[in-house]
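Quick notes on the structure that follows.
One protein chain omitted, others in place.
Moving on, here comes subunit A:
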Amino acid sequence: MPKDHGIGAAQKRREDVRFLTGAGKYTDDINVYGQTYCHFLRSDVAHGKITSIDTSAAEAMPGVVRIFTGKDFEGIGGLPCGWQVTDKNGDPMQEPPHPVLAQGKVRHVGEPICAVVAETLEQARDAAEAIELEIEELPAVVDMRGALEGGSARVHDDLPGNLCYDWQFGSDTATVEAAFASAAHVTTLELVNNRLVANPMEPRVALAEYARAGDESTLYTTSQNPHVIRLLMGAFVLGIPEHKLRVVAPDVGGGFGTKIFHYAEEAFVTFAARQINRPVKWTSTRSEAFMSDAHGRDHVTKIELALDADNNFIGLRTDTLANMGAYLSTFASSVPTWLHGTLMAGNYKTPAIQVNVKAVFTNTVPVDAYRGAGRPEATFQLERLVDKAARELGVDPIKLRRQNFIDSFPYATPVAVEYDTGNYVATMDKLEEMIDIPGFAARRAESEAKGKLRGFGVNCYIEACGIAPSNLVGQLGARAGLYDAATVRVNATGSISVMVGAHSHGQGHETAFPQVVADMLGIDESMIEIVHGDTSKIPFGMGTYGSRSLAVCGSAMVRATEKIINKAKKIAAHLMEASAGDIELKDGMFTVAGTDKSVAWGDVTLAAYVPHNYPLTEIEPGLEETAFYDPANFTYPAGAYACEVEVDPETGKVTIERFAAADDFGNVVNPMIVEGQVHGGLAQGIGQALLETCVYDADGQLLSASYMDYAMPRASDVPFYKVDHSCATPCTHNPLGVKGCGEAGAIGSPPAVVNAVLDALNHAGHDVAHIDMPVSPHRVWQAMQG
């Protein structure tokens, strides 16, 4: 019988009822009295000097309240970057100012220059048209390789070569060179990890109001981490102390990383609301989202693998150019370094690994974390490379992987992380069973009978989630701690509100988190509610990203619940005139061990708030506890994925026929939600592999800025997926033994798809070593023409 209660139960989501009936409350659904509307005039050139801005005609337009320009932000902080990476020469990274509204120059298409605040949105838009803006266009820096050349134009005038940092990590050069010098075979691959746009279906929205009486600002915003926004915007941009700034992220329609960051628009509306003493609202259009939401990926990599005569991996070396865009977004600098370089060992015991990354400024939208953030880039290059090595050596790609698997834990990689636990053989065994490898030949024959090519591709992945020990990330340059917090508030009649720092924007925390508390207390989930997304209600929190909510915030919730149990046992002991050490809690009843004496959960909670018969000299009334949890290590979900594709040789079109994912997420609280997370990740990974890419022309114009041009995966682009998470090796260092499941699908799927396409082509006699993503019909067809 499947569980229907507590940890492990596939409980239906309670939040669904409001979403299914149109009763969700997203930021754009919030309107406040006296609200004004903001429209940004954005740069339509990639790079230029602002020679004049004349707002006088626009200011006279109907309904205009005020027009703001960069001048209004002189002396006010720019948008901060939350992670300082150190160059291999020991210098800090280059960190040019990132203004809220452009100061003197524009550096990417979409950069906000002016903001018109008006009584209606139409009036704001009309007035923006009347602003006389002159920009002297400058040569745009678009190509990363060109950007690094001495003669290149400069995105930031005082930054020749457009280099943000040159980072080196892992084994020393001599060790890696020795490994390559002794290699029996070296496989080399150059590839691009295509630039993507996260595209949560809800565009960003920011609505700010200001209460002059108390000097208090409130920002409603589409954020994955409202406390982080409060801290960054309050402390670094606008100078508003936390107790005067409330940030609310209500229902948020997807994030995928792009709603982590602090954006100019939310700082602007908060600033403007104070200036004009009226609420200011901005709602992004999808077109604006394409040119103002931080983009993802965009790496160009050369990677080399050294193998000995027995096909053991003995050395790995990578050189990556990582696009930062025009400015450093909040966590941009950490993505190609600490979230990418540290994962280059993958699932393999390669003894010498060196990672080199140059981060480059270009006249494009800032690039930052997108689902997986660094780990998909690491996985794609490594797993494509291993497949290429297998083909070159004429060995089975699964066998080559198995031979090199890390098989004992804990395992310290040459790239600084220590995997606490895992079982890569088990997930690979599971995968082989799920995808039915013996049946492949028959399926291939069937495809060929229809005139199609069929290919099979596999890959492994590992990720580091639950970011992570604050003291470690601090040493690595993080400017924040990465713990999380939870408050468990037990009410007098026994119901519970749990205030969590994690934010749910599709992950189902409102359902899954109560399952944990219910399990610990032995009470029904319906007595427990989760409160999230409002800095005025929640003590603190670092938010949701990097598959960390349950591993980090869930652990804080467990710790707070343990404190509740400890105190409740003392109260129960008093009520039953027993010793607290003898009290047991089971199924919501406190009993004295070895006796038939018991009191119910509700009796104890009532006693805490009506302390007539209560040990007041020993413990305080009330039943509310807070815990902050700082993890001891990252968690390391891992798995093996396989894909079967059909390729139409006439058109080059690829269709995904079968996809299987065997994941090790450690313990699982709600398997239904976990499977849904994997499904979504897979579609995003398949989207990256086959469909999605962000295209700039040589002038820095963004050509893929709508759903007419940017190919989002649709229902007909993907199959039913087979997913499994039964090969669980619980995390060894958090109380739930959970690892995180949010990003796996997006990390693990692109190489399997591309490997499958190449298998199909090579089997059909086309000698194709690599095709860059997206593996579009055009690219496949071209590759087949040789």
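Please note the rule applied: contacts are C-beta pairs under 8 Å (C-beta built on N, C-alpha and C of every residue); 3 or more make two chains touch, one makes a residue touch a chain; residues count from 1.
Methods note: contacts and distances are computed from a predicted model.
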item: Hidden chain of the complex, named as in its UniProt record, picked from "(2Fe-2S)-binding protein", "Dihydroxyacetone kinase subunit DhaL", "Alpha-D-ribose 1-methylphosphonate 5-phosphate C-P lyase" or "ABC transporter permease"; value: "(2Fe-2S)-binding protein"
item: Among A:19, A:236, A:411 or A:440, the residue in touch with the chain that has been omitted; value: A:19
item: Contact residue for the chain not shown (choose from A:126, A:251, A:420 or A:646); value: A:251
item: Contact partner of the left-out chain, one of A:413, A:684 or A:729; value: A:684
item: Residue in contact with the excluded chain [from A:501, A:546 or A:671]; value: A:671
item: Contact set of subunit A toward the excluded chain (per top definition); value: 12-13, 15-26, 28-29, 199-203, 251-254, 256, 285-287, 505-508, 671-673, 675-677, 679-684, 706-708, 712-716, 718, 720-724, 745
